[in-house]
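Please read the structure below before turning to the comments.
Every protein chain but one is kept in place in this view of the complex.
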Amino acid sequence: MTEQNHNQDCGRLIVRGEDRPGIVANVSDVLTEHGANIVSLDQSSSDPAGGRFFQRTVFHLPELSVRLDELSESLEAKLGERLGLEFQLVEAKRQKRVAIFVSRVDHCLLDLLWRQRRGELPMTVSMVVSNHPDLGDEVRQFDIPFFHVPVDKENKAAAEKEQLNLLKGNVDLLVLARYMQIVSGDFLDELGVPVINIHHSFLPAFMGAGPYQRAKDRGVKLVGATAHYVTEDLDEGPIIEQDVIRVSHRESVRDLQRKGADVERLVLSRAVSWHCDDRVIRDGSTTVVF
Amino acid sequence: MTEQNHNQDCGRLIVRGEDRPGIVANVSDVLTEHGANIVSLDQSSSDPAGGRFFQRTVFHLPELSVRLDELSESLEAKLGERLGLEFQLVEAKRQKRVAIFVSRVDHCLLDLLWRQRRGELPMTVSMVVSNHPDLGDEVRQFDIPFFHVPVDKENKAAAEKEQLNLLKGNVDLLVLARYMQIVSGDFLDELGVPVINIHHSFLPAFMGAGPYQRAKDRGVKLVGATAHYVTEDLDEGPIIEQDVIRVSHRESVRDLQRKGADVERLVLSRAVSWHCDDRVIRDGSTTVVF
Amino acid sequence: MTEQNHNQDCGRLIVRGEDRPGIVANVSDVLTEHGANIVSLDQSSSDPAGGRFFQRTVFHLPELSVRLDELSESLEAKLGERLGLEFQLVEAKRQKRVAIFVSRVDHCLLDLLWRQRRGELPMTVSMVVSNHPDLGDEVRQFDIPFFHVPVDKENKAAAEKEQLNLLKGNVDLLVLARYMQIVSGDFLDELGVPVINIHHSFLPAFMGAGPYQRAKDRGVKLVGATAHYVTEDLDEGPIIEQDVIRVSHRESVRDLQRKGADVERLVLSRAVSWHCDDRVIRDGSTTVVF
Partner (left out) sequence: MTEQNHNQDCGRLIVRGEDRPGIVANVSDVLTEHGANIVSLDQSSSDPAGGRFFQRTVFHLPELSVRLDELSESLEAKLGERLGLEFQLVEAKRQKRVAIFVSRVDHCLLDLLWRQRRGELPMTVSMVVSNHPDLGDEVRQFDIPFFHVPVDKENKAAAEKEQLNLLKGNVDLLVLARYMQIVSGDFLDELGVPVINIHHSFLPAFMGAGPYQRAKDRGVKLVGATAHYVTEDLDEGPIIEQDVIRVSHRESVRDLQRKGADVERLVLSRAVSWHCDDRVIRDGSTTVVF
């Protein structure tokens, strides 16, 4: 997790596919042949006897930018064609461009902006988009563009089109930081970049709306939050991170919301940070987090 | 929580009912009139503006055993008749008699027996009943009676009758310590004492069977356990205690089971301990835990 | 913890002194005689057999403001003179006035200001004072006065005098939100209101400077933070709240600082919130937190 300051000439290689003998050695060989030095390596297999294989390798290679293409070609030849593996090759110094969608509740948004300003999040915030105008002044104090795109039942398709016009080509990640609208499957398809949502419950408990009220009614002793990739199935996307906090009968629903808000912003910022460091690999309905 | 050694002449008074002004003062007055000294007092209201009221008072009264009846009469007159409140009056030195139902998995059972022997649990274990004979030797090494009552689809009613014959009049609490059979509503009615179950998930997530496999499939980042009172609605009873432990993609279902087992035994032992200290008050579908 | 919205005509009574029979009943009686209704009551004794006694009672009394004096007189007569107890009587609607001292690191300061703005902290922030000018703009965006009082070895006494001129009579609490200067015993005496500090370690481990580096060197697996009342003995004051977060060999000292920063702001905001709700009672070198 100390990579941010050492990003010059650092690359990240994510490899995934069907597990088989020799993948680690093959990856090492290609990198070594090109003069790269492995800085860190995480690897996992869903089942030692032939499951899915995942590897994240951070390496250092002088003049990486100009040598990226030839390295990519070698990887394609040795990993892609010969071993049938997928891979992504990323320059660590190139920060991901992120858009944030928000409604009126500000704690997750502000926490992301504040951490980004402190240098804790390796990302560029390209814009904040909201269906309400309330948070515009706050956002612009961070010198970040704010766009107000009202959404209601009648104009939903038009609003999504307007959002897509803002986003397309401009961002590598969309974060829903307590955005109280459902985004459509068409929107996700059209957007074509990952979308991370923060859900204010410990999924799969209390899926859907009003989780804190339902937690109070059910008398649970812990409330939590879940950051997950957004898929067409609401609240069913692959989970990136979760956490909980203890509550008791003494606390009202509003108290649960407040305690939960602290968990939400921690969980969301961790998930965004890990995603921006290419630590999260989707594996069907779950994730591998290195 | 330091009461166990100071139980001689100590009493516990649990009061519950509709909230109204003056309850705390009324309880204090009755106790003071009888010469009792309040050692500790916990009180809670579901809503400051007229909800349900709960109070647990621990008091010291010399020669409590012989003066219990007259105190009870005063409480009935002042709290019951005049204020419409329910109350329970308990001598702290009288430990609850507990039966434990278990199947083949031993970690929750052994943890309870071992804590009881160390003096950590203020209870007497009257018997252990199992639908399998496997754990008999283990239990009898603790000098506790073990009864094997086989249960299958055909004999379920007869088996429950045999269980009731063993339990009725002999126990104040039944603990299901990973007992893999559903107990019927008739059994609960007939038994007439509280029943605590340990469920191997963070309810209401993963209700029903196979929670660790489902947790693995869903990719959750925490697994947990829930101790709750048993009602006719499976896994829906009032929750007493819950806790969780962090897991990752590296762990198999069996690893989740092992980590979860540590949470299960901690959560169950806390719930049983609190119940035996009269700290848990049922409030509809939830609980107040003082 | 739901009191903030119900503060009109609500009072808090803190009672402390040598434990003896009948205190709870006496407190209840005085309140009842004056027409007050007890909303919640917490009580604790350092030793059931004659230790120190602490009680926090929240009550509702119509027209509390005009009746506070006569209630106070009765309490003085019955609790103070007759039972030798100390007490404080507080109107819940009167928020504490708080000054915050800060140096250059902003996370604890911003978290307090942001929570206060959201209505999570029942306090008024009267001013922020810093030995550096850096955070002035940030603070003033919250419409809170910011004063820059430089401190160095030569001018320390003069600087403290200037600080006291700003604070005296204007605040009920001083919070050191990562203020990197030691405040003198004379300053504390002269100030005459409680001072809360956040220390960036799990005290008593790593007292003094540079705790994260020392935590890294020692190879601890958890780092933490401690909020405590400030006394003349550095890092020795009564602890209000602590928490920790898990770390590993993978993390650098800077990573520990970042993770620790999240714990610091949570721990400090809890401590300040509890203090402002009169939930924290000092008991020699420790605290009782209701």
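A, B and C label the chains in the order they appear, each numbered from 1.
The rule is simple: contacts are C-beta pairs under 8 Å (C-beta built on N, C-alpha and C of every residue); 3 or more make two chains touch, one makes a residue touch a chain.
Not measured: the values here are computed from a predicted model.
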Please pick, from B:110, B:193 or B:207, the residue that touches the omitted chain in the full complex.
B:110
By the contact criterion defined above, which parts of chain A meet the unshown chain? Give residue numbers in ascending order.
2-3, 6, 21-25, 28-29, 31-32, 37-45, 48-49, 60
Which positions on chain B touch the chain that was left off?
1-2, 106-107, 110, 114, 118, 120, 141, 250-252, 254-255, 258, 262, 266
Can you list, in ascending order, the chain C residues touching the missing chain?
44, 46, 202-206, 217-222, 224, 238-239, 241-244, 248-250, 283, 285-289
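In the analysis below, only the chains that are shown with their structure count from here on.
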Rotation angle superposing chain A onto its copy chain B by C-alpha atoms, nearest 5 degrees:
180
Which chain maximises the distance between its CA centroid and that of chain A?
B
Two or more partner chains touched - positions in chain B:
44
